[in-house]
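Of the protein chains in this complex, one is absent; all others appear in place.
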Amino acid sequence: MFDTFLLESVINGILLGGVLALLALGLNLIFGVIDVVWICYAELVMIGMYAIWWLHVYYGVPLPGAIVSAVMVVALMGVLLHRLVIEPVLGKPPINQLLVTGGVLFFLQAAATLAFGIEFRNLGLRMPVVEFGDMFFSFARLLAFGTALAGVLLLWLFLTRSYLGTAIRAISQDREIMPLMGVDPRRIYLITSAIGGGMAGVAASLLVLQYDVHPAIGLSFGPITFMICVMGGLGNMLGGFLAAFVFAQFISVGGYFFQIEWGYVIAFAFFIAMMFIRPKGLFSR
Amino acid sequence: MSAAPMLEVRGVSAGYGTFRALFDVSLEVRAGEAVAVIGPNGAGKTTLLRVISKIIAPTAGDVVMEGTPLGPVPAHRVVELGIAHVPEHRRLFPRLTVEENLRMGAFHPAARAKFRERLDFVYELFPRMKERRNQAAGTMSGGEQQMCAIGRALMSGPKLLLMDEPSAGLAPVIVQQVFNLVKRIRAEGYTVLIVEQNIQQVLQVVDRAYLLEVGTIKQSGSSAELLASPEIRRAYLGL
Partner (left out) sequence: MDKRIPAVIGIAALAAVPQLGLGNYHLHLLITVLIWGFVYTSWSVMGRFGMVSLGHGAFLGVGAYVVTMLWNSYGLTPWLGIPAAVAMSMVMALLVGYPCFRFRIVGHYFALVTLALGEVVRLTIVGLRDQTGGSLGMTVTAVPDGTSLLALQFGERTVFFYVALLVWLFGLWVWRVVDRSMLRYALEASSEDEDAAASVGVNVTRAKLAITMLSAAMTTLGGALYAQYQMYINPETVSGIGISLQIVFAVIAGGLFTQLGPTVGAMFTLLLAETLRVSFGHDIHGLDGTVYGLLLVLFIIYMPKGITGSLAALLTRGRAEPGAPAAGLAPSR
């Protein structure tokens, strides 16, 4: 028996996986290089979504312009986050570093409420639906998937081909000797934070096409992003990339058989079960 | 011999926290020379090199490179003045490939322009590195890693090469190869300041040496003089 709807869910899961992979990649980059977890990462995405909505709906900036501006705004926020919040606690116990960004999470959520209210906002776009056989896919999802993959590829090229990218990978392996290479570690951290923020901005532009934005939206995909990073092995970008697709299948197919929350519950339960089997991540070396 | 030395260390004191590792150390290295700082473990040799490349700041004194005092120079710009440091234990980036490690050596803007040229030079000097250029640096043998570390330092186009215990942790056969490497580096015209515990062998490849003990210079002179010194023969060479 062939179930078209199940296949549709699987494919939608793959599409969702692309966006989750992009989300996880930014967080993993920050963790891998600076050794800090931005608990407020999803809130940066939320700010990016608001920025696009605000520029586009409120000021009538054309969508591409709004998106580019939003990516830059979130990249700048990444830099500020590092400079103002992370730098003072860099030498402190790792848990303090984790929690300080948790404080930023509350701050950003409340600040968004203050600025934009608690109403759900959307761009009011009508995205076409793509029909394939008996299956229907939202164009926004296809676009998001394509952009996410392109983003991942670009980041990978940057990290492997450029001097700066190589330095970003090198600093996570040996920070102390970076000055001997003529590298200012502080500058690399700021650049990495900007890239991590920029990735959040790109993710924001993909999500705002599909979902309404509200101040608490970060809580709906923040935790799943952390799980993906942990399961892929924190800082292991390839692992995070693959784990994103595993999780997306759980959510999409689980949601197909039950309700959407159960998809998440199964994904999380799977995550906890995996901790028994592969405590250092699914794809640990 | 030119009038002013290439590198001058002037009355440097340094330490970590309340621990003082160096007391008023002065030395100089002239262009084209190979100079060694010898002494036992914990004498402050590594600290001295770390002060020169500004990984740590001295509590007193200064280092001058070709007339430029390093005091106000930020650590990451020292390499632009022509000082390259091959750190203790080699400190390669283990998960980067050999070629990526070499690329890191050429990070500063002036070096990037000459990346190809110098890469060819390093590969010519160490053909083994060319064979292994896509291998993760951490998976190579100790001797190969030492070649890579020296190659990485050469990629910055230095005038002065600082080498910290290049023979440490290597098998005796490999140690001999490493000192042969040092000779070749010299022959290429680099000025070398090398720190070693392996006194017998290092004195075969340098012109002059300083003896550093508990943070102070105890003796200095040509290699031949030091090899003939009764104290050194008794305390370090077991003769």
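By letter and in written order, the chains are A and B; residue numbering begins at 1 in each of them.
Convention: a contact is a pair of C-beta atoms (placed from the backbone, for glycine too) under 8 Å apart; a residue touches a chain by one contact, two chains touch by 3 or more.
Remember, predicted model here, so these are calculated numbers, not experimental data.
Contacts of the undisplayed chain with visible chains (whole complex): A. Listed residues A:Ala51, A:Leu108 or A:Met178: the one in touch with the omitted chain is A:Leu108. When you scan A:Thr4, A:Asn96 or A:Ser162 for touch with the missing chain, the hit is A:Asn96.
Residues 31, 37, 39, 85, 88-89, 92-96, 98-100, 102-115, 117-118, 215, 219, 222-223, 226-227, 229-230, 234, 258-259, 261-262, 264-265, 268-269, 271-272, 275-276, 279-280 of subunit A touch the missing chain (whole complex, contact as defined above).
Just so it is clear, only the chains that are shown with their structure count from here on.
Rounded to a whole number, the gap between the C-alpha centres of subunit A and subunit B is 44 angstrom.
Across the complex, subunit A meets subunit B through its residues 163, 166-167, 169-170, 173-174, 176-185.
Subunit B makes touch with subunit A in their complex at residues 53-55, 74-80, 84-85, 87, 91, 93-96, 100, 103-108, 111-112, 152, 156.
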